[in-house]
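Scroll down for the structure; my scribbles are underneath it.
Omission of a single protein chain aside, the complex is shown with its protein chains in their original locations.
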Amino acid sequence: MKIKVINPNTTWEMTKGIEHAAKSAARQGTEILAVSPEMGPVSIESYYDEYLAIPGVLEEIRKGDREGVDAYVIACYGDPGLHAARELTHAPVIGIAEASMYMASMLAARFSIVTVLPRIKTMLEELVAGYGMGHRVISIRTTPLSVLDFEKDPAKGMEVLAQEGRRAVEEDHAEAILLGCAGMAEFADRLEQELQVPVFDGVVAAVKFAEAVVDLGKTTSKLKTYKYPEKKKFIGAMSPFADINS
Amino acid sequence: MKIKVINPNTTWEMTKGIEHAAKSAARQGTEILAVSPEMGPVSIESYYDEYLAIPGVLEEIRKGDREGVDAYVIACYGDPGLHAARELTHAPVIGIAEASMYMASMLAARFSIVTVLPRIKTMLEELVAGYGMGHRVISIRTTPLSVLDFEKDPAKGMEVLAQEGRRAVEEDHAEAILLGCAGMAEFADRLEQELQVPVFDGVVAAVKFAEAVVDLGKTTSKLKTYKYPEKKKFIGAMSPFADINS
Amino acid sequence: MKIKVINPNTTWEMTKGIEHAAKSAARQGTEILAVSPEMGPVSIESYYDEYLAIPGVLEEIRKGDREGVDAYVIACYGDPGLHAARELTHAPVIGIAEASMYMASMLAARFSIVTVLPRIKTMLEELVAGYGMGHRVISIRTTPLSVLDFEKDPAKGMEVLAQEGRRAVEEDHAEAILLGCAGMAEFADRLEQELQVPVFDGVVAAVKFAEAVVDLGKTTSKLKTYKYPEKKKFIGAMSPFADINS
Amino acid sequence: MKIKVINPNTTWEMTKGIEHAAKSAARQGTEILAVSPEMGPVSIESYYDEYLAIPGVLEEIRKGDREGVDAYVIACYGDPGLHAARELTHAPVIGIAEASMYMASMLAARFSIVTVLPRIKTMLEELVAGYGMGHRVISIRTTPLSVLDFEKDPAKGMEVLAQEGRRAVEEDHAEAILLGCAGMAEFADRLEQELQVPVFDGVVAAVKFAEAVVDLGKTTSKLKTYKYPEKKKFIGAMSPFADINS
Amino acid sequence: MKIKVINPNTTWEMTKGIEHAAKSAARQGTEILAVSPEMGPVSIESYYDEYLAIPGVLEEIRKGDREGVDAYVIACYGDPGLHAARELTHAPVIGIAEASMYMASMLAARFSIVTVLPRIKTMLEELVAGYGMGHRVISIRTTPLSVLDFEKDPAKGMEVLAQEGRRAVEEDHAEAILLGCAGMAEFADRLEQELQVPVFDGVVAAVKFAEAVVDLGKTTSKLKTYKYPEKKKFIGAMSPFADINS
Partner (left out) sequence: MKIKVINPNTTWEMTKGIEHAAKSAARQGTEILAVSPEMGPVSIESYYDEYLAIPGVLEEIRKGDREGVDAYVIACYGDPGLHAARELTHAPVIGIAEASMYMASMLAARFSIVTVLPRIKTMLEELVAGYGMGHRVISIRTTPLSVLDFEKDPAKGMEVLAQEGRRAVEEDHAEAILLGCAGMAEFADRLEQELQVPVFDGVVAAVKFAEAVVDLGKTTSKLKTYKYPEKKKFIGAMSPFADINS
C-alpha cells in the first residue's frame, strides 16, 4: 500500500526526518511517500502559520488521489486541515495528534504533551478538547524552543525535552509522554529510555493506524460531514482549488 | 472609527448585502469598509471552502492595518481564521458567530441556529462547543439550500428560513433564532415579525460589539496566544504572507 | 437612550464611582441613571448578601420601566437577580460579569478574575460555569480585602490588585484580567498600564453592550423562560412586588 | 430532634400538605416544624418569585436557630436560598431538589423530573447541571398547570402527572420519576402504583436525609464558602437582616 | 430493619472495624450484619483486586436476599460491583463512595478525598466523574500507605491522614475531607477535631442513607438498567452464579 505522509511545513530537512521515522515504522510492502507542500511556511507555531499551511496540504491530498495513494498522514501536531482533507478524498486521512492520543489511551491512563513555544498551548488545549481527550491529557508542557530550533540544535532539543518530560512525570504524574511536534520523532527512543515511561511520536502512530485502516478496507464516510466539497468557483491564488476530484 | 467587515467568500453581491446590513447598524461616525478577499471560494459550505477562504481573510487584515482600521468583523458564520487574524493585528477582530451567540445569551435563555446545507451541522456543533455555548444552543437546524441559493432566490430563502425557524420555536422550544450565514442578514426583520421571537444576525451584532470595544480602547491581548506570528519564510503562492506588520 | 445602572448594594459612594465609570464609557446621547436600591446590604460578599440585595434590584427594574429606561445594567460581579430582572421587563438587562467575560473572550484566549474575599470563589466558579466560560477563565484569584476595604483605602486596593493580577499573569498565564467587583472600575486603567495586559471592568463593558443592543432594537425574548412573571399575591414586606408591569 | 421544614411560598394550605408528608416520613422522636415565611409570594414559578421568596426563607432560618432547630429542609423544587441558608446557620440545610436527585441516584440509573409550567424548565436545567446530575436526568417534563392549580384541583393534577410521567417512562425511558414541586408529595404513592416505577418526592427524601445527617452529628462546613456572612448594615425593608446569629 | 454491610475484601479484622462504625451509626432497631465474602483478596488497591472482589460481593447479596436483608451497603471506596448488585436484588444497595459524596455535598461546597496508595488516584477520578461530582471534589490526595498498613499501624495511619488532610485544607482549600477507604472509619472523629472541618466516612453515611431509603419503602427500579439479570448458564468456578433469585 502507498501512504503519503504530508509534512505541512516547507522545511525539507524536517520532511526527511519525518520520512525516516515513517519508514522505520512502516511494515514491508508499505510505500512511504513523504512530502512538503509547494506553498506555505517553513514551520508552524501559530494559528497564522497553521492556516497558511493548509492550502499546501490540501493540494498534496488532491495530487495524492491521482498518485494512487491509499491513506494520508498529516504530520504536524495541530492536525492542520484534517477535516477538509477528509472531505477531499475517500481515502483515510489521519492526523498525528489524534493518532498519538488514541494510541496512548490504549497504553496509559494519564499522559502529557511536551511541545514547542508557549503560544502553542491554547491551540493544543482546543485540539485535545475537540478529540474528547481532556480527561487523559494531564498537562501540556511547552519549551522555549521553536520548531526549527529543534532541527538546528538537536542536542539542545533533547536536553529541553528530557527536562520538561521529567517534570511531566514527576510533577504532573504523567504515565506517558506525547511528542507535540512532528520534528521530535527522532528523540522518542532516547527519551523513552531516559524517562522510563512510554514516549509516543505521532508520526509512527499515524502510519501504523493508516496501515490498519487500509488493511481493513475502511474509507472515510462520505455521507454528510465529509462529503466531497460542492464544486464552485475559486478566484485569485486559490483558483487551482476549484478542481476537485470527487 | 473605521470597521472593516470582511466577507470571507468572494461573491461581491453578497458582500454588498453584508455592507448594507453593517451600515444600517453602524452609528454615525462609524465608517464601514466591506470587502471580499482577492482569493478564495465564492461561498463557504465545507471545511475545504473555509480553510481556502482564510488566506484571503488574513490578507485583508494585513491590508487593513495599513488602512487605519480600528476593528475587524469576519462575516461568515464559521468565524474562519478568527484566531489567526487576532495574531496578525492588535486591533479587535470579532466573528459573527461568536457575536450572535454572546448577544443572544444576554436576551434569551435558549436559542437555535438556522443555517444552510446539512453538512454544515458538525462544523457548527464544534464551533458552538468551542465557545462554551452548548448549553444555550438548543438545536442547529439546516436547510436544503446552499449559500448562493439564498442569494439567488431570496423568496425561497425566506420561506425555508421561516419554516425551520418555526420548527425550532415549536418543536425545540427555541426562544430566539440565530441566522447561521452572513448572507441571511436581510431576512432578520421579516423573520422576527413572523416568528415573534428575537432573530439575531451576526453581522450587525459584530459591528455593534466592534464599536463597543473600540470605544473603550480595548485591543487584543498580545501576551501569548495572540502574539504576532514569528517572522519566517513562506514559499510558493503563500510567499506574500511572510510580510507581517507587528 | 437611557441606561439605568443599578449598583445592587446600598453604598452610595460606590454608586458614585460606578456612575463615573459608566458615564466615562457612555457615548454622547446616552443618559446614565446610576442608582442604589432603597433596601439591601451595604456590600455583597456572600450568597446571603446577594439574595438580600435582589429585591432592591428588582424594585429598581420595576421603577425603571416607568422611567422610560431603554436598558439595564446590574453592576455587581455576581449578576444578582439577572434572570428575574429579565422576566420583569422587556428591556435588555445585562450583568457586568457576563459582559466582562463575553468582551474578554473576543480579545484574549485565557483570562483570570481578580476579586474580593476568598469566600467569593465558589460563587464565581458557579457563575463562570453557568455562562459556559470555564475553559476561558484560567483562574479566580481572591484578595484579603472586602468590598468596602477597596472603597476606604484605594491605595491598598490598587496594591493588592496589582499583586494578584501579576500572579495571575505570571503563574497562571492569564492573558487578560477581569475585575471581579463593580467597585474596582477605577483601578482598571492603572492596572492595565502596570500589568501590560488588557484589564476588563464589567461596568463599562456592560454599558457598551447595552448601547449596542438598544441600537439594534433588540429586546428580551418573552417567549418562555423570561416571560413576565405570573400575577399573584405577595405578603408581608414583599407585598409591593405583586405589582408587575407586563 | 427538631427539623424545620420551610415551604418558601406563603400558601398555608400547601404548607399543611408538606407538613403531612414530612410527618409521615419522620421517624418517632423527630419533631417536624412546618412553616411558611411571613413574607413572599403565594407560589413560585419564575426566577422572580424564587428570589422574592428567599428573604422569607432566610428569616425562618434565623428564627429557627433560636428555636433549637437541628436541621432545615427547604421545600420548593428550586432549592431557593439554599447556599445563603447554609451560611446563616451551622445546622444542616437540605433542599428537596438535591435530596430527590441524590436519593434517586442510589436506586435508578436514569430518571425524569415532572413539574409545573413550561417556563420552569430552564431553571431546572440549570439546577440539575449545578448538582452534576445532567447525566442522570434523562428529561424534564412540564405540565400546563401552575403550582396552585395542583392545590385547587388535585384530581386534574393527578391526571396530568400520570400522563407526563407515563410519557417520561415510555418515550424518554425514565426508570424513576421525580416530582418537581413540593406540593406534589400527595401524589407520589398513587403515581408509583400507576407507573410501576419508583416515584420520588423531595420533601420526604430531604426529611430522611436531615435525620441521617443529624444522627451523625454532622454540620455545615463553616470554613470558607459557607462561613457566617460578614456583619454589615442593611437598609430599608431589609434592615432586619443585619441581625445575624453567628 | 436489617442492613447488610459487605466489606468486599476478606480481612476480617477490617470487617470488625467496619461493623463497629456501622453499629455506632445505626439507630435502635437497625440490625447490622457485617460480613466479608468467602472469596476474594485481602485488600483492594487496584482494578485487579476490585474486579476479583466483586464475585464475593455478589454472592453476599444473593445470600442476603434469603436472609431477609432490607438494604445493602458496599463498604469499599470504589463501590465495587454496585450496579451488578442493584440488578441482583430489589433491595436498595448503596456504595460508601457515593454516600460520602452526596452527604458531603449537602454540607460543604468543595471537598477532598484522602485515600491509600497513589495508583488508586485514576480509579477515584473515574468514580467521581461517573457520579457527576467532578466540580465538588477539589482534590484527591493519596498516601504511601496500603489498606493493610492502616490496619497494622493505626498511629502511623492517623499521622499520614492528618498530614494529607491538612494539605487538602490549606493548599487545595477543601472545606471537608472524605475518607477514601472503608478501613479509615476509626480515624474520622479525631481527624475532624484536628482539622476543624467536617470529615466524612462513607460507611456511616451509607448506613444512614440505607435507613432513610428503607424507611420510605423505596426500592431499586427494576425497569431497565437494573432489571434482574437474564437467567443463563455459568461455567467453571462461576457456576454457582447461575442461581439468581429474581
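By written order: A, B, C, D and E. Residues from 1 in each chain.
Just so it is clear, a contact is a pair of C-beta atoms (placed from the backbone, for glycine too) under 8 Å apart; a residue touches a chain by one contact, two chains touch by 3 or more.
For clarity, every value in this text was computed on a predicted model and none was experimentally measured.
Of the chains displayed, those contacted by the omitted chain across the entire assembly are A, B, D, E. Listed residues A:118, A:198 or A:236: the one in touch with the omitted chain is A:198. Touch with the chain omitted from the figure is made, among E:54, E:69, E:137 or E:161, by E:54.
Of the options A:40, A:64, A:92 or A:229, the residue whose C-beta touches the omitted chain is A:92.
Touch with the chain omitted from the figure is made, among A:133, A:147, A:160 or A:182, by A:133. Within the complete assembly, A:218 is the residue of A:190, A:218 or A:233 that touches the hidden chain. Residues 10, 37-43, 45-52, 54-56, 58, 81, 83-84, 86-88, 117-119, 121-123, 126, 129-130, 146, 224-225, 227, 229-230, 232-239, 241, 244 are the ones on chain E that touch the missing chain. One chain is missing from the display, and on chain B it is touched by residues 118, 121-122, 125, 129.
Interface residues of chain A with the unshown chain, by the touch rule above, are 25, 27, 83, 86, 92-94, 98-99, 102-103, 105-110, 131-136, 169, 173, 175-176, 196-198, 200, 204-205, 208-209, 211-213, 215-216, 218-221, 223-226.
Simple rule for what comes next: only the chains that are shown with their structure count from here on.
Listed by label, the chains that touch chain D and also chain E are C. Taken over every residue number at the interface, the positions common to chain A and chain B amount to over half, indicating a same-residue contact. Taking each chain's centre as the mean of its C-alpha atoms, chain B lies 28 Å from chain C. For this pair, chain A with chain E, the centres built from the Cα atoms lie 44 Å apart. Under the contact definition stated at the top, the residues of chain D that touch 2 or more other chains are 83, 86, 118, 121-122, 129, 224-225.
By the definition of touch given earlier, these chain pairs are in contact: A-B, A-C, A-E, B-C, B-D, C-D, C-E, D-E.
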